[in-house]
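What you see is the complex with one protein chain gone and the rest in place.
To keep things simple, chains are lettered A and B as they appear, and every chain counts its residues starting from 1.
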Amino acid sequence: MSAASASEKAPRRIDEATSEPAWVRRLLIGIALAFLAVFLFVPLVAVFVEALKKGLDVYLAAISEPDAVSAIKLTLIAAGISVPLNLVFGVAAAWAIAKFDFRGKNVLLTLIDLPFSVSPVIAGLVFVLVFGLQGWFGEWLRDHDLKIIFALPGIVIATIFITFPFVARELIPLMQAQGNEQEEAARVLGAGGWQIFRRITLPNVKWALLYGVILCNARAMGEFGAVSVVSGHIRGQTNTMPLHIEILYNEYQFAAAFAVASLLAFLALVTLALKYWVERNAASRRQVAASVEAVPT
Amino acid sequence: MLLSRALLKRHSVLPGFDLALGFTLLYLSFFILVPLSAAFLKTFTMTWPAFWSAVSAPRVVASYKLTFGASFLAALVNAFFGLIVCWVLVRYDFFGKRFVDALVDLPFALPTAVAGIALTALYSGNGWIGRWLPFKVSFTPVGVWVALTFIGLPFVVRTLQPVLEDLQKEVEEAAAILGATRWQTFTRVILPILAPALLTGFALAFARAIGEYGSVIFIAGNLPMISEITPLLIITKLEQFDVPGATAIAVVMLVAAFLMLLAINALQAWTRARQGR
Partner (left out) sequence: MSIEVRGINKRFGATVVCDNVDLDIPSGELVALLGPSGSGKTTLLRIIAGLEVPDSGTVLFQGQDATSADVCKRRVGFVFQHYALFGHMTIFENVAFGLRVRPRATRPDEAQIRKKVTELLKLVQLDWIADRFPHQLSGGQRQRIALARALAVEPEVLLLDEPFGALDARVRKELRRWLRRLHDEMNVTSVFVTHDQEEAMEVADRIVVMNHGRIEQDGPPDEVYDHPATPFVLQFLGDVNIFHGRLGQPAGQGGDVSFVRPHELDIVAAAVPGSIVATLVQALTVGPNTRLEFRRDDDQAYVDVEMPRTDWQALRERLGLATGSKVHLLPRRLTRFSADDFDPAAMI
């Protein structure tokens, strides 16, 4: 190819130094999508298909029959109590950990991560050990006619244990990355503690906070193992939605079980959609910043 | 106040330390420290022979083998495919990528019981997937493995993602200019950098799988000595009102989980030191 003609037409496209040949790319994408389809997507779709298998009437009947309704109510109450409490905890823990340097911080972080490494069944068990009839406080509770295990309080406590890390874990890395400068500047300008928190910190973490709460709620409503241990499975009284699903399934009422399950699956989808939306907001801001630096000169 | 003086390493002008930390510690004590110590203390009321026979009964040992074995395999598979999924999400663009990225978090958001019955329906003899397979999945260890792979999936992907995103392009360019083929660059330069995060993701998936209950019990069928997982045994003992027995097994699992946490932390610290961060 002579120099003259070469300079007149665009050079043959060569692969950039840091990318794979096209066939490798397509293969990898194919493998990834196939794996995700089999393990994630198909099960998700199966829930809805099985729920509607016997028709819409059966579906609606399943979710409106009394035991199901009381299960839904109980789930909502348990979540309604646990999530706000965990929100307050998450914010307090994140404030202490992210904005201050103190001894034992690592221990605290490990403790906060503990529910993730403990089996939910064990979590339920330990609360039985503490509050159950043979437990530490068992006698005292019976004497005062208070029921924790096999009643709502037990369910709430177990749920709180399982889900309290979520808000904290969303906030801590973000607040650590954001640093203290803005808050210190506010302090120097004379702002008080709550003012600093409300006006400076909170607006900076609002999306992460929202996502943490949503995730916490989804897990709270869907918790199965721990609640299974502490609830006693009393139909109409101490059955949350996941437990109700188990009962229906064990009684071979598959369509009904999937019907109730589909409500929780729908909640999961809403959770994911919200996460996607939250990340898109954060991403577009990051992209604008990055594109300014991206053009090499 | 007291907490600040005792614990703060560096003076801070920001207020609220005592209040925040105080509340945090109170909350944690009530929900974690007190209950967990109850578990240990309860086992100390058992005699050693009683404890030992509870945790080493054949059925229990079979459950250990199944739980730890299936969890290990599931985490391994997740490590391999999770790397591919993460690579594809970070490096490539394709239709529906954002949707796929969000979907990866499904095991986090979907209740375990819902996942459990969905997987059972899929892999049963006449389920959508089960009918195509020449071997039985439900009521076997394979079913357990399938469920554990499902719930561990996000761990590897989400742990790898930030590391892969932060990977300096220049390092790959340097390797290419020095003459390395793309595969050489991947194995000699990129993979070693990803290895710590990959290991951490694997460990997290493994730890989670060991304790998993809801998604497994439906597809496992819970046949003693075959497809019974350890968490289920704990519940079985509780239903038989054998609280000490259940607690003993729980202690074994807690110790394993604690050792795993230590290992993860040590691994992370070691790799951070080695790479100078």
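Simple rule for what comes next: a contact is a pair of C-beta atoms (placed from the backbone, for glycine too) under 8 Å apart; a residue touches a chain by one contact, two chains touch by 3 or more.
Keep in mind it's a predicted model, so treat the numbers as computed, not measured.
Contact with the undisplayed chain is limited, among B:Ala180, B:Ile226 or B:Ala263, to B:Ala180. Residues 168, 170-171, 173-181, 184, 188-189, 192-193, 274-277 are the ones on chain B that touch the missing chain.
Quick note on the criterion: only the chains that are shown with their structure count from here on.
Residues 17-21, 24-25, 28-29, 31-33, 35-36, 38-44, 46-47, 50, 88-89, 92-93, 95-96, 99-104, 108, 110-123, 125-130, 132, 134-136, 157, 160-161, 164, 180, 183-184, 187-188, 192-193, 196-197, 215, 218-219, 221-225, 228-229, 241-243, 245-246, 249, 254, 257-258, 261, 264-265, 267-268, 271-273, 275-276, 280 of chain A are the ones touching chain B in the complex. If you check the complex, the residues on chain B that touch chain A are 7-10, 12-17, 19-21, 23-24, 27-28, 31-36, 38-39, 42, 81, 84-85, 87-89, 91-92, 94, 98-115, 117-119, 121-122, 128-129, 146, 149-150, 153, 169, 172-173, 176-177, 182, 185, 204, 207-208, 210-214, 218, 231-232, 234-235, 238, 243, 246-247, 250, 253-254, 257-258, 260-261, 265.
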